[in-house]
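What you see is the complex with one protein chain gone and the rest in place.
The block that comes next holds chain A.
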Amino acid sequence: MAVQRKRNRKTFIGLFAAVLMLSAFLAGCTNNTAETTASDPESKSMLTFAWPRDIGEMNPHIYNPSQLFAQSMVYEPLVGYEDGGELKGYLAESWEISENGKEYLFNLRQNVKFSDGSDFNAEIVKRNFDTVLQNAQLHSWLGFISKVEQTEAVDEYKFKLTLKEPYYPTIQELAVVRPTRILGAAGFPEGDDTSKGVAKPVGTGPWVLEEHKVDEYAVFARNEHYWGELPEVERIKVKVIPDAETRVLAFEKGDLDLIYGEGVINIDTFKQLESTGSYETKISEPVATRLLVMNSKKEQLSDERVRQALHYGFNKQAMVEGVTSGLEAVADQILSTNFPYTSDIDAAAVEYNVDKAKELLDEAGWKLPEGKAVREKDGKPLEIELMYNSTETIQKMMAETLQSEYAVIGVKLNIVGVELTTQVERFKANEFDLNFFSNYGAPYDPHTFINIVATEGFGFREAISAYPNKDELLEMIAKVPQTTDEGERQELYSSILESLQEQGAIVPVSYIKKIAIYQKDVADFKFPANRDAHPFTGISLNK
């Protein structure tokens, strides 16, 4: 018996030791390269910031799970999108468009090298475009892709793109982060099909991926072959921190130099950190507009007077300021004026006016029966549903505000929180009364927005069903990309956007902005005009 007990005890101790050793071994498995010299957070010339997701595969020609900012640090486009919608030459120094609007000749920048020292030329540009065009269907959301007829390397530094039909937004669309940025020869896999992956992340951009631990961090080092002005900071470390609160705590502790983006931290936290005065903060220009879409195909909303009443019936100023603590600005236009062709657009702004709202509803036949709180017409109550993305606090709070505001004018607003994907699906299937939507922003707009409006099965085309000039609007929208005359294009944009807004199915609510908060030693932080890109070119550290 005693021997048995002794054996038992030994086995127990052995088991415990085994568990301990296994856990130590596993700890060893995961920490072998975690703290290398390259990622020393104390490094004077390394900027550290947090991002919610891993940077993903560094492939310039695919989408998920690659993160746009990271792709924009390593890869460059032929043309870049700058403030106010100015299109600036990047890898193409200049370009010429043929009179019929079908041929684009790019004069490429000379003496540009990829990060591995190889040469940049027309041949490699053609190879990139050809690879992307092999999967044209996947990229068909980008208008010019399906219109490309031919790609040609005219000589070493001249690249020609021929389209089947004129499509004016081509140059602007080349500025997007994916899928047309340029990969170096060493990055191509066997068979050239980059949709299956790249061999090496070789680009011409200001940064090179130096170290990457999936789900942990990535370190980018300065590309010493960069053709432009070299960034002052030598390295950028991106820590993957999915939780917003943890990001803030890491920032407060000083582990992070910078947090930036859209919705990356809670608005109240941002305000609170700002009020301490210990950090620098910055808010960008509008990157997109938060819109309230009213489905005019629904019976109650088919009457323009009802739609207008719902616009007059809420205090936009108070709602936007209250909900976003001033981080978003009240929007008077569907697209903010910093996009191309939008600066002259001046749709009549609607001021908050409860009496006017009530009057319009009365006129439309929706009367308030005595002793009741909800208006009725032919015995039917004025009940409308607003769909919002349940994970987005701003949408939720705005929905609640609208609910109480509309109650005052006798409209019963039911609010329904759904997942983002469901929101998109229901919008497309036309299963909504009111819905929040925001446009894609720079460099996609204004042409992408109006294109979405006209696209069948996307939601907008059905939502504007009650517009008497719908057919005319669709015709104008179809005409815009084919225009070769600037004046005509501007006129079309003005008429389309003004008409869309004035008939009340698309209500601008607020301009969405990016935020940044950084330690005092970070200098020259700038928001790029392109919503998706962040090449971190000018940033410096004064440690």
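Please note the rule applied: contacts are C-beta pairs under 8 Å (C-beta built on N, C-alpha and C of every residue); 3 or more make two chains touch, one makes a residue touch a chain; residues count from 1.
Following the convention adopted for this analysis, contacts and distances are computed from a predicted model.
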Key: Identity of the absent chain, which is to be given by its UniProt protein name, from "Methyltransferase", "Nickel import system permease protein NikB", "Anti-sigma factor antagonist" or "L-serine deaminase"   = "Nickel import system permease protein NikB"
Note = By the document's definition of touch, the residue of A:Ser72, A:Thr324, A:Thr342 or A:Thr448 touching the omitted chain is A:Thr448
Query = Among A:Glu93, A:Glu234, A:Glu252 or A:Glu385, which one is in touch with the chain left out?
reply = A:Glu252
Contact partner of the left-out chain, one of A:Leu108, A:Leu161, A:Ala175 or A:Ile241 = A:Ile241
Task = Using the touch rule from the top, list residues of chain A that touch the missing partner.
result = 5, 8, 19-20, 22-23, 26-27, 29-31, 34-35, 53, 56-57, 63-65, 68, 137-138, 140-141, 196-197, 213-217, 239-243, 245-246, 249-250, 252-253, 255, 419-422, 424-425, 428, 440, 448, 452, 455, 457-458, 532
